[in-house]
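Apart from one protein chain that is not included, each protein chain of the complex appears where it belongs.
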């Protein structure tokens, strides 16, 4: 059962000037359910119009005219009164207090920040993977006495990994995941990575990233039960994270061990036949297909596949035997769309359609 | 016991116009033991001077004057009479027949081509790893009735992997290796990869590369015994090979399972204390240190570490626990020097010092 | 006075497998006036479906399903019978004979090839610049006894230059143009530029490019008169052409001398107020604005502005005094859209709307 908003819901973007903030604005432009009415960022902008304090950095698009004229206000409940939903692209250092204050003040916060991801009553949500985790919101509100809520989405390389793994976990059981990532520079935000560090280079280290990937995956693939809370999925994840000179799109090579041995074609079939319940809700930001398996031997490729499904589709390929863990394959997700802003918007749509916001 | 040449040995480069051919010429310039006296390539060059048929592509250096004036002759025993050693940068499609003809005619061929790598009596040689495999040359000559010989070096990403693994295999035993590579464009030769395919992209596929990595590693880490020939090392290798937009240097992330559990510091110590016997021979192309372990958390990096030891050192880093296989780490090797031309030259030096050439 | 087609006109793409050929297919997908019914390329494809003989290389899009199933036929009148318009992305080496044969056979050929650009009766056409040059087609048909015709579009860096210059020539007169280009790798076709040649590099030379830029500009900015033919514009152009590591978009820095001195604001106004007659025809591929002047001090930029107007808008910026020639500025055009396939399609639309096809 799902509900759809009769009038557009007033929403805000927190951290609106940064790279993920810009993606939010791009995605919320002409959104059928949400009306972007407030942009918030550092107080020092003091209410000046967005266009004056922001250099638009997304290629292939211009700053939406509707956003350009909005004043950039502070990230406070007062400055954001009337807002029902806040999309947060805040850095971890300040996201904690701001998101808390807004949730207390009745705002539903959909956050990219890491701060609340692992809390016992906060969903780490991907609609196609663990839509039932949104029930945690009810407990969250009761226990914390919040009229709003906080819903998080995962690290940008955990998202495509979990989307790829879910159908296999469901069909065959899943024991081990060894994954190596090749992540785009946009994942480091702006100004982020100096060009002198990455042109003609690969950096085999991203602070905190491997830990997030190893932990968040377990929560997302785990279960939620009223009263008992979240239980981690019983599997082991090991990650190698690398930064490469691509603009957008995180490519990942994974070797996995399933609970039972099946022919490789069945693994591919599990992906192709996977239709998450959330798909039936026809959420505005949901791609036609959450997962696409490509049969060419050299796909997915970062450049060619990152924009699949307007950046919301995860592309898979090269499923083959791994002599050590059983199977290996390649996956790709758009890190600032599916792995960040687009993921949050989809999460909000799910919650709205379920009547939770 | 080792011998050193009293006068410089006349050598040739086969496939002299290509990228690895140019590296050979660069490395053989002013070599203390070898005198580059012949350049061979396609017959269509018809003896014209090297400078007229070749565009020098190596950055940071000019075509050596001594090579520039040499005629480019055909890859035949006749055209190469008087040559003792031939360094082969020939493509696989033609290397087989040419190298065979030269070995029969008395030339010691040191080859980058894949054709003879897995033959039962041909060494797949890295002096720091399996110097004893050169004994296969004796059998090779006897069985095949060759006055010359063929010695091969490995695929450009197998080389740093095997160099990293050998000390661990020796110290602790080795069971499993799961490796993901991020390989430079020069590995594809010239013209090789079109720029339109790789700028802002990662390609998760390199034809035949994963297979080579999985097979060659076993031979190189295996044993040679007179009469019995080569025996593969009893381990399993699984590879994911990717092409990234770097000029030179293959970076690899590996997870490994050892035969016994040791503290991570002991693994690092095994690398740091590893002194291969070949190191004592003071071969001209041997780097001061074959392996360097860096302690910074974000090293090795392709750009910063590929030229270590004039491109002959393999750089290691980030040794840490892997929750699945026990240990994980990062390694880097220069693909057209250590992984190709430099490796061949070092192999020739080893054979000369052992009196086999 | 203009006419619009009542039913969609059957069209073909010549050289359909290459980079510009793929752009044609992308742009002709769902075209309101044209129906893509034939794909032609080398005879060796022997009628196999397009999807089997082509690797789709355009990022951000998939091979259109309608094209995928089309057989790839030979570039002959026979194989293309029934075709009214052929869009040619053929290389110069073979374009001459093929385009001639088709024009004789009654096909209107809109060509990117250089072969006929400078012919005395062939328009070198940009609708916003020299729409009146299409009258040459009438003479062309009469003199050559063709039932079809050939219309060409310019070199990919001449196009944005001429579009930028036309309003200034018209308003103030134009004497000298000194232009330096920084051109994208896609301009070299596919496979085109080896990645090893351009990553971390600039190549200050593109064969034949400077000559084309210097000559074609004069023809396009010149006049057509019945009986007298084309007269070159009385100006001098000097070009420096460079290849840089960008995927799409040619950026150009120009210094120009006008016939009379005006304040810089008037130059900008001439661009902003320029409304070519062709704009009133509402051609399907015409951008809302052919020229956009940006006021930011660091625009246009290749990455951010190349897709303006779906790649059909030329973006201008940085108009300022040049102490030598009077004025200097920067311009940018998408080389495979406005500078190639999109330009040809727009040319065809113009000719159709004028009743010439």
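Just so it is clear, A, B and C label the chains in written order, and each chain counts residues from 1 on its own.
Going forward, a contact is a pair of C-beta atoms (placed from the backbone, for glycine too) under 8 Å apart; a residue touches a chain by one contact, two chains touch by 3 or more.
The structure presented is a predicted model; accordingly, all values stated were derived computationally and were not measured.
Asker: Using the document's definition of touch, tell me which of C:12, C:25, C:182 or C:345 contacts the absent chain.
Answerer: Hidden-chain contact among the options goes to C:182.
Asker: Looking at C:9, C:122, C:244 or C:337, which makes contact with the chain not pictured?
Answerer: Residue touching the absent chain, from the options given: C:244.
Asker: Which of these, B:132, B:266 or B:307, touches the one chain of the complex that we don't see?
Answerer: Considering all chains, including the one not shown, the answer is B:307.
Asker: Check the options C:167, C:300 or C:343 and report the residue that touches the missing chain.
Answerer: Touches the omitted chain: C:300.
Asker: Across the whole complex, list the residues on chain B that are touched by the chain not included here.
Answerer: Chain B touches the chain not shown through residues 57, 59-60, 199-200, 303-304, 307.
Asker: Identify the residues of chain A touching the omitted chain, counting contacts across the whole complex.
Answerer: Within chain A, the residues that touch the unshown chain are 19, 57, 185-186, 190-200, 245-247.
Asker: Could I get the residues of chain C that touch the absent chain, sorted low to high?
Answerer: Listed in rising order, the touching residues are 176, 178, 180, 182, 200-205, 214, 236-238, 240, 242, 244-247, 251, 253, 255, 297-304, 317-318, 322-325, 328, 330.
The rule is short, and it goes like this: only the chains that are shown with their structure count from here on.
Asker: How big is the gap, in whole Å, between where the Cα atoms of chain A centre and where those of chain C centre?
Answerer: 41
Asker: Which parts of chain C, given as residue numbers and ranges, touch two or more other chains?
Answerer: 199-200
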